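My questions all concern the structure below.
With one protein chain held back, the other chains of the complex are shown just where they sit.
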Amino acid sequence: MTAFQYQVLAGPEGYLPPAAAMMGVELPDKGEALIEGQVVSDEEALHKIAEKLLGAENPFFFPGPLLLWAWRDGVEEKARAIKDLAETAGAKIIPMPDYRPKYPMINPDVEINPNHPNLTIWHNNIDACVFVGVHCHYANMALKIIRGGTDCYTIALCAEAGHEDAMISLRDAGLEKIKRLTTIVGDKKRQLAGREAICSR
Amino acid sequence: MYVSVRLAEEKCNGCRMCVFTCPDPNVFNFYKDKKKISVNASRCKGCGLCVVACPKEALSVSAG
Amino acid sequence: MVVEQKAVSVDELLFASPRKQVFITGSEAVAEAVKRANVEMAIAYPITPQSESMHLVGDLFAKGYLRDYYRGENEFAVMAAVHGASLGGGRVFTATSGPGTLRAMEMFPVWAGSRQPIVCAFMCRGVSLPPSIQPENIEMGMLLDTGMIMLHAENAQDFFDMILKGYAVAEQPEVHLPLGVFVDGFFVTHTRDLVMLPPEDLKLAPYDPTCSPVPAFDMETPPIRIVRDPLLNKSNFISYAANASWHQEVLAAAERARKHLNRYLGGLLEVEYPDASLFIIASGTAVSQGREALKALRAEGFEVGLIKIKSIRPFPTAELIAATEKAELLVVPEFNAGGWLAREIKAAIDNNSRVCASPRVFGGMTMPVELIVSEVKKAMLAKGLLKSV
Amino acid sequence: MSEKKINIRMSGLGGQGVVTAAHILGAAATRDGLISTVNPFFGAEKRLAPAESYVRISDRPIYERGEILNPNIIMIFHPHVITMGKCYTMPFFDGLQQAGILLVNAEQSLSLGGKDLVKLAALQARIYYLPATQVALESGGTELATNMAMLGGLLGITELVSREALRESLAERFGGGKFVASGTTAALDDVLKSKFAQFDQLLEKNMEVVESGRRSVWEFRIPGAVSA
Amino acid sequence: MKPGLFKISPGFEEVMPAEYRELVEHGPYGAGMGVADLGAFKELLEEHPLCAGCGLALSLRLFLASLPAPQDTVIVGSTGCSSLAFPQVALQNIHSLFGNQNALASGLKRALSLRFPDKVKDVVVIAGDGATADIGLDMVMHSWFRQENITTVMLDNEAYANTGGQESGMSPQGTVLYMAPKGKKFPKIPLPEIAREAGCAYVGACSPAQGKRLERMLRRAILVAREIGPTYVQIFAPCPTNYKFKPNETLTRLKLLEKEGVFQPKEYITREAQDLLNKLEGGGKP
Amino acid sequence: MQQVVSPEHLLFEARREQMFITGSEAVREAIKRANVDMAISYPITPQSESMHLVGDIYKEGYLREYFRGENEFAVMSAIAGAAMGGVRVFTATGGPGTLRAFEMFSTWAGARLPIVCAFMTRGVNSPLSIQPDTIEMAFMLDTGMIILHAENSQDLHDMLLKAYCVAEKTDVHIPVGVFADGFFVTHTREKVEVPPADLKLPPYNPYSAPVPAMDMENVPFRQMRDPFVMKSNYISYAAHASWQQEILAAAERSRKYLAKYLGGLVDVEYADAEVLVVASGTAVSVSREAIKLCAREGLRAGLVKVKSLRPFPAEEIKLVTRGAKAVIVPEFNRVGWLCREIKAVVEDNTKVVGGPRVFGGMTMPAGLIISEIRRCFA
Partner (left out) sequence: MSTRIITPVAEFADLLPQDYRELVANGPFFARRGLKDLGTFKEIIEEHPHCAGCGVALGVRLVAASLPAPADTIIIGTPGCSFFGLAQTAVNYSNTAFGNQNAVASGLKRMLSLRYPDRHKDVVVLVGDGGIADIGLDMTLHSWFRREKIVTIMVDNEVYGNTGGQESGMTKEGQVLNMAPGGKKFPKIPVFEIAKVSGCAYAAKVTVASPRMIEKAVNRAVLVARQVGPTYLQIYTPCPTNLKFSPDQTVRVAAEAEKGYYAVEEFITDEAARCLQQLTTES
């Protein structure tokens, strides 16, 4: 093990930061997740996601093509679950319908592009975001660029092995895990609301 | 300040020669009911191919 | 005729099932691997010493193990066609050698950049000029920075295993990179050797294109509006940064392969006699020659160890630093004139004056065990570790 | 003695002459005995796609290369650079140095976002407008002289190079036959030259456009900004 | 070459190997020898390692005997069986890479034209079917498009023979060879016709079964290439080793294939080339 | 009308004129004075412009032959043919073109052809990029060619002329690649000093080459360029290996000529500084800027400009870095091939800092190097 543990924190990380994988951050095994470059249990990560989403001023979900188009069985269900999650977390949604470098410009109000995701982040002052349904290659690119040039806190709900350049990364994020996350977010929100209610009393 | 195509709608007979000669997509839209085209000037590069193609002299390229 | 095959996991195929010993050439070992790899399509172009393996793959096609196979018009075209087939979302195989590798050079970074899990066997030989069909692995020195994963097989057994393991590593969604399995031509391809094979009625589970980090090209996977792989359209800082980030992702993918390589290969390198103060470090056939030298030297009472480097990309830098920490002398025998492995090792470890970048033979020459033995002794002498030879 | 170095970033659309303008400005600076390097950056795009070029002018040797990330002066040749995001950087004034200058080709002031103006004010930036295309059409008879008007506008703000040097550079660029333009630029050169019967006429017209540009530039006061 | 260049320096006559002395005394340089004189002069090709009964080797012999000006001919080859014989050829010859022969010849021909503007230097490419029709096809055709003054000769043995007998683009449809385990899926590449369309002033197709015809076609091709533009000769010589017939059947087989119409000799000549040939061959000389 | 003068006169004695030109134009100015017989071109950005300009001087009569080939592999083959025919040649390419023609470069070296080729480096696919990146140089290191890396247009101009002088030496006679970073050099306009246009290098003499020209005018006639060593046995393998060693030896012999014409394989400034920046190409210029700015903060860093990558100045670098506390290697590519080279020759290579690295067309702000320098001093 390396003595120096690289931390994947919100940026801006600089001109051309290295990919976290190049700095020794490894993707975890099944049942585990990453928080800021550290391997943790799935459950811990789910709670941390809930905390970050609820603590954010302007959280956004960025669903990608795999989730936007009803191309195979199971997508619609998962999409409903994500929508539910976003609503529960009080997050807005901006889609990433494709990956092309768009000409002549994107409209950062309504879309996000993996080649310059920072534009959408800057434009909308997004301080926390969730990637879901994006092919891993493009998600990794986007997460790295976001970390390089913005201070946005990134969360990846990956159906495959996860993403080191997200501050929190889940792997094998299927329907069950998403629903569990929604439950946690909902519970936490109620707790917070309760606490606020107590405070304001 | 920039050039783009302008339509004199009254001259348009809906032949769509402009539609077939424009190298750029969706600059011209065709309305079947009106039998007329419309122009999306923001997408036009002002080459003038449609002006040459138009049999009714309904199109011109000019600065806006 | 074709054997009915059951699709199983790589673990079951390679680690759990009983193996049977056969006496075959390296080329035959390739065919045995491809037979069990559930490959859909292969494309071939003749070049010595690779041809034989692709003939045998052709035979597999004729028998029904593969679903398509043809001879392309040249290596560049073959590597492009394999790329197209891979874009289409299926598992592919091809092989080439020496000048063929160089002719197709432009395609390798393309494979890596577009994240295609193509497995290609490279039967290394000399490159022009002068032409030579004989073993030599200079081409590996030229491929180091293509972004491909590079494994160097010592013998036919390695060759067989590394091709199958290659698919298992290359197709991991977080890796999804091309993988080259390199062997030294003739020394492996044409040498008959004992190889342990798992049953032929088992094959790898099929490739699943829907797990790919990039969409398959079939108009069945969203997004439909996609260009592979784009010239980032705007010429501006943002596009350059996106391009750079794309490249970093390719490097990162190779890093992620380490974990899987460790698991399937049992480490990126292997050490014999880890306590030795003097190591022979090699890859490919030079390892086998090194093993013989090791025997001879240890018989004379020299405490020599051996480090076999299996993965050239990613390179086992940390493992090498650890393994050589206490070593006083490192002898690196190679089958090429450029000495790329010695350069890699020198760049990877500190106090690199410990590295003796020899012996080097090339042009098809064999590396006699005696040559390594005498180089080791010469190096010891120079270091003052030995009084006289 | 400290180094006097000016970094100028010119952003426009392909065909507007940002490359040519940079070349003429850099060549003029060289004639004035200063050191200059000029480089364009363009992709494989075509006309009316974003194009940018960079001029560095100094009294000392210049070593750095490539894009100018921290310009003192930004020249915007086309409002689309701002309004349609056709620029190299986001926002279009990204990297502008303290007390930098913006020169924009537009007929009237653009409605820059409130946040942009706040940032520019904090930088103590100065914003200038110039209807360069209009000036080019009126004084030069062709919009292809927009770049000359922009150079004029620049000289109207700051005397970076002498009028004589500029004139000589122009003469060399369009008359000498020594200069070889690439691709599309060469095609546009031909159009430009075809508009004028004689070289002298072309030169004089260009200088007229420069003068006219110099006169037509005006400063936009950023509301609430502290004067630099 | 300069007249008189090819002689042994005084004092060394005795020590030179016999084959060189023979070349000097009875070689074909500037001697106007042809196929009819074979056996009566020292051939340009020495002992070589090609298989017994190899039609390609016979073609190469005939080819070398047919050169109108061997003393000023540089040949360019490519990887394949023919290249095994090349080191034994008493002409300056180049083997560069597999398939790049016509590009290399283009550069060479132009360089020699620069250096020897008043002399004819024949640059002749002679390569196998794989090198010409598969891996090198673009460079072959572009030398034709560019109207390079070179002659391209294909030794068509219908297979990649040197690498062990793989199907090539020139193999007949249906043939089972390595890399076509279910039989070749498409017909022989119609290169003579493509050559005709691609700008060759003269195209010939022949076989070593008729040496005189081969000589006529090759000479025509070289003469036309000097004056007009690119020319192409395709020499049909299937490989006994890989097509698995007896070495002594090579020629009978060729004759039979021709009789059956499987192999058809061809000549496509542009009008301009025909005019030139009429002028050159006016004397009735073949 | 040009007068033939000695290389020494042309390069070092003749009075130079100042021009404000791009790197592409600097190529034209060099070729104009290089007495080149023949050039062959194929379009690829950012190289095209230089070969257009070479086409123009062909039309003006400075060259005797010029054409566009069908692809880079064909062009490099045709150039080899011309060189074997005994004339002086020139061509250029970049990025993907380099890789497309890749097989030819070791062939040039193996055939002992003194070809001079300019490489305007750019990114290679995928993804597609036409922007500056030096990764192609990593692939080229073991081709047997001499590899020079130009810092700017002046270097590009001078190195091309000097390349002919080195490449054509009988004891060298191998190809020389002059590499320049695309756009950063090719498209940047700056002051370049050139010798008078009415002077040119002496012509190439094919009969002083270590291998015969292929013209049927010199001996031997029975000469194949370049054969499979025929017999499959120890003797022919040894012959093949010896041939390769001769190519390596030729590159070694070029050291003294490179030293003479380039003034050394490396340039060193402030050799005694605690922190050294080692770089090649455009990265040298950026390093100069960084060192200049650091000096204002009182941080004195030195500079090692590597001009020749092959042969590699291993001893020079080993010596000059021996006393340094840290060695910084900034690069315009993702893999850090120069850093690898440096690490392999610096004995205690833990002091080598690989980076900053930028690529994909990105500019390297001097600030990136400055922060590394600061970190090393800290």
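A, B, C, D, E and F are the chain letters, set down in written order, and residue numbers restart from 1 in every chain.
We take it that contacts are C-beta pairs under 8 Å (C-beta built on N, C-alpha and C of every residue); 3 or more make two chains touch, one makes a residue touch a chain.
Worth saying up front: this structure is predicted, and the values here are computed from it rather than measured.
The residue from E:Gly174, E:Pro190 or E:Pro247 that touches the chain not shown here is E:Pro190.
Residue in contact with the omitted chain (choice from C:Glu28, C:Glu52, C:Glu106 or C:Glu334): C:Glu106.
Looking at E:Gly77, E:Gly199 or E:Pro240, the residue that reaches the missing chain in the full complex is E:Gly199. Residue C:Pro222 is the one among C:Gly26, C:Pro222, C:Gly305 or C:Gly338 that touches the chain not shown. If you put the hidden chain back, the residue from A:Gly37, A:Pro63 or A:Gly149 that touches it is A:Pro63. Within the entire complex, the positions of subunit C that touch the omitted partner chain are 40-41, 43, 67-68, 70, 72-74, 76-78, 80-90, 92, 106-107, 110, 114, 215, 217-222, 224-231, 233. For subunit F, the list of residues touching the undisplayed chain reads 41-45, 48-49, 51-52, 55-56, 58-59, 66-68, 70-72, 96, 100, 125-126, 128.
Those residues of subunit A that touch the chain absent from the view are 63, 67-72, 75-76, 79-80, 82-83, 93-95, 97, 100-104, 107, 110-111.
Following the convention adopted for this analysis, only the chains that are shown with their structure count from here on.
Graph distance from subunit A to subunit E, where chains that touch are one step apart, equals 2.
Taking each chain's centre as the mean of its C-alpha atoms, the one that lies farthest from the centre of subunit D is E. The centroid of the Cα atoms in subunit A and the matching centroid in subunit F are 46 Å apart.
One inter-chain figure worth recording: subunit B and subunit C are separated by 59 Å, centre to centre, where each centre is the mean of the chain's CA atoms. Counting partner chains per residue, subunit B shows two or more touched chains at no residue at all. In subunit A, the positions touching at least two other chains are 16, 116, 118-119. Contacts from subunit F toward subunit A in the complex involve residues 356-358, 362, 365, 367-368. Of all the residues in subunit F, the ones that touch subunit C in their complex are 73, 96, 99-100, 102-103, 106-107, 109-111, 123-131, 135, 138-139, 141-143, 226-229, 232, 234, 236-245, 248, 334-335, 337, 339-341, 343-350, 358-363. Within the complex formed with subunit C, the residues of subunit E that make contact are 79, 95-99, 130, 134-135, 137, 160, 162-164, 166-167, 169, 178-182, 185.
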